[in-house]
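Quick notes on the structure that follows.
One chain of protein is taken out of this complex; the other chains stay put.
After this line comes subunit A, so read on.
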Amino acid sequence: MSNHDLILSVPAPARPWRERLGSAVPLLVLGPSLVASFVYVFVFTGWTLYISLSNSSLLPTYGFVGLDNYASLWANRRWNIAYTNLFFFSGFYIVGSMAVGLLLAILIDQRVRGEAAWRTIFLYPLAVSFIVTGTVWSWLYNPVDGIQALVRGFGWTNFSFALASDRHYAIYAVIITGVWQASGFAMALFLAGLRSVDQDLVKAAQIDGASAFRIYRKVLLPTIAPIFLAVAVIQIQFAIKTFDLVAALTKGGPGISTTFPAIYVYDLMFQRGQIGEGAAAAIMMLAALAVVLVPYSFWVVWRRRKEAGHG
């Protein structure tokens, strides 16, 4: 075998180490984030799931008790109030903020003057924390100093507006404040949707003599129907996670009348030292989110595929 042959039979020369390192760089850079996200999403969830199946009370312990925590959670009157509130609140909050948001979007869409200024006004609550909003509204609801006092000062002396301090109506105080905060968000998304509708469609309808009302009902709103669903899904998410707003506005009261699941989790874990049951409640929150988001994600993927198929 000549030297020549030998050289030829040698496998392709190894790539220089710099190049090999170079091709590994993306993975090395991404690695820490991947690990962190994996831990955050899967390990943390699994961990809390495990705690929810354990006999943890003041500190996490790992004696397995099966579904006991879930049983006692669902037997608890306060949890009952919490998820009833969640359903009630979600319904009004979503419908209310979408209705107001849509109205504002349509109003602004009428080529009004100073559009940017109107938009800025309706959206600013989103920049502010729920803590700030909740605190300020709790003052407005205060019967001695707030809206009630104002109207009575006008001479309507038996006017009553003490939402936040009445256990039957406090949930409406949360709803009103929530709608106030979130309508601008719905407006922004609806407006973006209305603006993205093909103007030729609108022009065609106008030439056919359709009234503005008909154009909205028959052309514009059906076209932006997916946005309605997107807004609703996002609002449901907010509703399920509602914590700050209630913490600042009513603190879950009066009594326990405005307890929400998120408030309940916090209370069990950090005030009452019932970590196991608190974890069970947290898992129920996650389950509620999954019930909403999993079908929605499938629907979004399905729609994209369909669109891609048509395109």
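Assume a contact is a pair of C-beta atoms (placed from the backbone, for glycine too) under 8 Å apart; a residue touches a chain by one contact, two chains touch by 3 or more; residues count from 1.
Quick note on the criterion: contacts and distances are computed from a predicted model.
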{"item": "Hidden subunit of the complex - UniProt protein name among \"Carbohydrate ABC transporter permease\", \"Xanthine dehydrogenase family protein\", \"Na(+)-translocating NADH-quinone reductase subunit D\" or \"Polynucleotide kinase-phosphatase\"", "value": "\"Carbohydrate ABC transporter permease\""}
{"item": "Candidate in contact with the missing chain, chosen from A:F44, A:W156 or A:F298", "value": "A:F44"}
{"item": "Option from A:A162, A:A210 or A:A230 whose C-beta touches the chain left out", "value": "A:A230"}
{"item": "Residues from subunit A at the interface with the omitted partner, ascending", "value": "22, 25-27, 29-30, 33-34, 36-38, 40-45, 47-48, 51, 60, 100, 103-104, 107-108, 110, 112, 116, 118-133, 135-140, 142, 145-147, 149-150, 153, 180, 184-185, 188-189, 192, 227, 230-231, 234, 237, 240-241, 243-244, 247-248, 251, 262, 265-266, 269-270, 275, 279, 281-283, 285-286, 289, 293"}
